[in-house]
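Would you mind keeping the following structure in view while I ask a few things?
In this view, the complex is presented without one of its protein chains, the others remaining in place.
Order of writing sets the chain letters: A, B and C. Residues in each chain are counted from 1.
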Amino acid sequence: MAPEQPQRFAEGSPRVLVAGATGFAGALAAQLLWRHPGFELAGITGRSEVGRTLQELYPRYRVPLRIAELAPDSLEGLDAVLVAYPHAAAAPTVALALERGARVIDLSADFRLRSLATYERWYGPHPRPELLELAAYGLTELHREAIAGASLVANPGCYPTATLLALAPLARAGLIADVVVDAKQGISGAGRAFDETTHLSMAGENILPYKVAAHRHTPEIEEQLVYLDPSKPDVTVQFQASLVPLDQGEQAACYVTPTRAVGERELAELYGAAYDDEPFVELAERPPGTREVLASNYCRMFAAADSHTGKILVFSSIDNLWKGTSSQALQNLNVMFGQPETAGLA
Amino acid sequence: MAPEQPQRFAEGSPRVLVAGATGFAGALAAQLLWRHPGFELAGITGRSEVGRTLQELYPRYRVPLRIAELAPDSLEGLDAVLVAYPHAAAAPTVALALERGARVIDLSADFRLRSLATYERWYGPHPRPELLELAAYGLTELHREAIAGASLVANPGCYPTATLLALAPLARAGLIADVVVDAKQGISGAGRAFDETTHLSMAGENILPYKVAAHRHTPEIEEQLVYLDPSKPDVTVQFQASLVPLDQGEQAACYVTPTRAVGERELAELYGAAYDDEPFVELAERPPGTREVLASNYCRMFAAADSHTGKILVFSSIDNLWKGTSSQALQNLNVMFGQPETAGLA
Amino acid sequence: MAPEQPQRFAEGSPRVLVAGATGFAGALAAQLLWRHPGFELAGITGRSEVGRTLQELYPRYRVPLRIAELAPDSLEGLDAVLVAYPHAAAAPTVALALERGARVIDLSADFRLRSLATYERWYGPHPRPELLELAAYGLTELHREAIAGASLVANPGCYPTATLLALAPLARAGLIADVVVDAKQGISGAGRAFDETTHLSMAGENILPYKVAAHRHTPEIEEQLVYLDPSKPDVTVQFQASLVPLDQGEQAACYVTPTRAVGERELAELYGAAYDDEPFVELAERPPGTREVLASNYCRMFAAADSHTGKILVFSSIDNLWKGTSSQALQNLNVMFGQPETAGLA
Partner (left out) sequence: MAPEQPQRFAEGSPRVLVAGATGFAGALAAQLLWRHPGFELAGITGRSEVGRTLQELYPRYRVPLRIAELAPDSLEGLDAVLVAYPHAAAAPTVALALERGARVIDLSADFRLRSLATYERWYGPHPRPELLELAAYGLTELHREAIAGASLVANPGCYPTATLLALAPLARAGLIADVVVDAKQGISGAGRAFDETTHLSMAGENILPYKVAAHRHTPEIEEQLVYLDPSKPDVTVQFQASLVPLDQGEQAACYVTPTRAVGERELAELYGAAYDDEPFVELAERPPGTREVLASNYCRMFAAADSHTGKILVFSSIDNLWKGTSSQALQNLNVMFGQPETAGLA
């Protein structure tokens, strides 16, 4: 193996630390930053594995930096911190980083919901509720402007990302009377958890719905739908997730009962208007398999009107670890620091 | 390898031929018959592979009979014929077998629909429409009595099997106002087809919806829902299927908007009344993974009321090749010939 | 779901308890016994999950018995105990069962090795060395007579099963000068362990050799090779195992440098003589994929002479959980209690 090559970021690039780099999401974010021409990966921290290189933990990523403990002074001199901790554990670190003057992207659920009451119903007491009002919701295509100016960006969950991109054109047009979302995801969505849901001899050759009628991503989706269509403040979403035996990949199948009849042409115009200029949303001519977006920041979707039932169907595919989590964080970082939105991602 | 053991069926057992034993469905049916204590597997035929043993084609099945061509006189002296041909190709063989006095189970779509018009809209001209009125629909739990006396049983498709068992208690109670069915299936559902949908490097690590707004199983499901609830002759079903990367397994997720509010207790009573005495339907306390029914004739399901949306959710898992196809054919044969319904299947 | 059906064993059948029924091996053994016509499954015990039914733990198995703690009096009145504990933990239970008058099949490594010194080099101090001399090595095809009369049978490891069946005809003929065994196994071989080796997002899309130059199954294989060919007391085997991303299945590829040239015809005669009358060994005409023996007690193999290198190649496939573990235990029980060797297994 050749000696380490130098990082290839430009002189004077913003310095970014990844807090929580041992899990799937933080590790991938660190690797993407390591290869990014416009950011310096200033450090990686973890609550375990301290002293080991990321390369030792994830040989594929070939990042030679060592995991450090997160000490307050590791937050000095940074331009941004990407926090990849579980919910509730994230908020205190977010607060600390903000105090030190860094801008923050938080991958947890802690700042995704506007409503404190909703948060506490699903997650328990909020550690730092006073920061909620600072947060921009980090679904880039829907909140680009707010993200550009925000000190704190709450990166969305992977299910809301796929679902909201699929539904946004219909919601904005006030067309959603009722909606069922059946989402399927690969096993990486369960993270590094070692249990029945991830064991190959149990998760393999299986299709497993989970969290029936009680998925934490439902309120996140509903809040954003109200943002997109404030005329329907009581919208409810029937959201259901299933694990299927693959590694990375996620698809939301959305079954919309429209408020009025919508034909193929109108549908094409709505989606074209929303996404023709988006660098990371692709409109396909048939339902996109998740392989088509594997290891990429793309969301690929297909919308159709069913003349038999009158419903509108939208199929939206992403890589749950990329556009669903870590590469969308990089997309947001690009937006926050004035870099080309596709930098390091194309 | 030891010399072949004798078949172990009882003296005087009904003699059954499998026509079309080279595909996944016919081959499994032949193997189940070979091990069945109450039937004699009288022969297996195929349009290819003539002269080879089934064991050579499917080493796992260890059936030493040889594939023969289907000649008219191979249909003499039979009690039953199980026809595993593609639609349209099946009907002439079904007719021939009936003429020779055999009872028939047809695995194709040719006799599943009551309505000739509906058949011809989806499949083209029907080769033998005069036989339609003879056919019992072979979803055992719904049509047991008709199957017992029928000369011709149209074995249902795998998607209708999982879907209708899930919906029947609600339909009979007149509770279905609207329904979305999102069904997932393993790759064996595509049969021996060698193409992009079955190649491991394309089907693996993929989630692929197909036949959007145009699945042939939709009218089959709708016809049976009208049978279950004649008060709703215009019921439509939003049915969507996806391929996921496993071999055998299928799950229907049914999202029902009920005609009135239904609580957990009423739901439990409806499903208990429908299935507590059924040998092959299991009511689970959480959504059943498809592994739980792998290589079995069981349908395992879970129903829940979502108080947030008011919808009823039913998840129904089967093995698409077993209860979805071949073992349900055996269950029907048991019913037709007065054998214990679980014989050869438990 | 219908009321539980009665067990279907014959009146007066030997009563067998499975100690350690929560792991993959014990659970499968319990399920096979539950369906066996000639044994009564008298109980199942576990060190965890006490009070739950096996069906709750393994829904596929549909065994309604409850896990009990193993108390000394649970060993009274039994004809046999099948012990499925980890090595060292097994020996005390084996001893207890023998004292109570039961015959024992032990699935652990505790009694597989004749040589106490070898055991202690690989596993540490032996808890009950005085029982070693009682044990028959439970590779049925090689030790059928000893098994029939033994009070204690040490069920072999899955790797030695596949390897020794492949090599026995050559070893008995004194033909092995040198041998490399490259064995591949599915993830179920790692059992219920929840870690990096079993997580679908780590084990999937991976080929992973492990325990290089230090596999505990090596001395077990070597001891048996000396038993088969006492003229080579110092035989060494280069044994290497790899995990590949499937659930159940194992294949040993054996590369033998023979002591003299061996042609195809002699090879066919050697293997035919060894296995033509064996009910569970199949000689194939090409290398057998592991799918061909999935969920069965068969070992399927293919032997070839390579005229280019002069080596002999033998490929031997088993299901690691069946012939490699639990169904071979049933095969041995059949032999021990005078039942047809294929009872409950064909």
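Heads up, the rule we're going with is that a residue touches a chain if its C-beta (ideal position, glycine included) is under 8 Å from a C-beta of that chain, and two chains touch if they have at least 3 such contacts.
All of these numbers come straight from a predicted model, not from anything done at the bench.
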| In the complete assembly, which of B:245, B:258, B:287 or B:324 touches the absent chain? | B:245
| Pick from C:108, C:251, C:297 or C:334: which residue touches the chain that isn't shown? | C:251
| query | Which chain B residues touch the hidden chain? | reply | 24, 186-188, 192, 194-195, 198-201, 203-205, 245-248
| remark: Interface residues of chain A toward the undisplayed chain are 1-2, 5, 59-60, 205, 275-279, 281-284, 288, 291-296, 300, 342, 346
| What is the set of chain C residues that contact the non-displayed chain in the whole complex? | 178, 180, 182, 184, 186, 202, 204-210, 212-213, 218, 236-238, 240, 242, 244-251, 253, 255, 257, 286-287, 289-291, 294, 302, 304-309, 311, 313, 315, 317
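Just so we're on the same page, only the chains that are shown with their structure count from here on.
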| message | Report the inter-centroid distance (CA atoms only) between chain A and chain C in whole Å. | response | 46
| Rounded Å distance between chain B and chain C, as computed from the means of their C-alpha atoms | 37
| Centroid distance [mean C-alpha coordinates] between chain B and chain A, Å | 40
| message | Quick check: what residues of chain B touch more than one other chain, meaning two or more? | response | 205, 291, 294
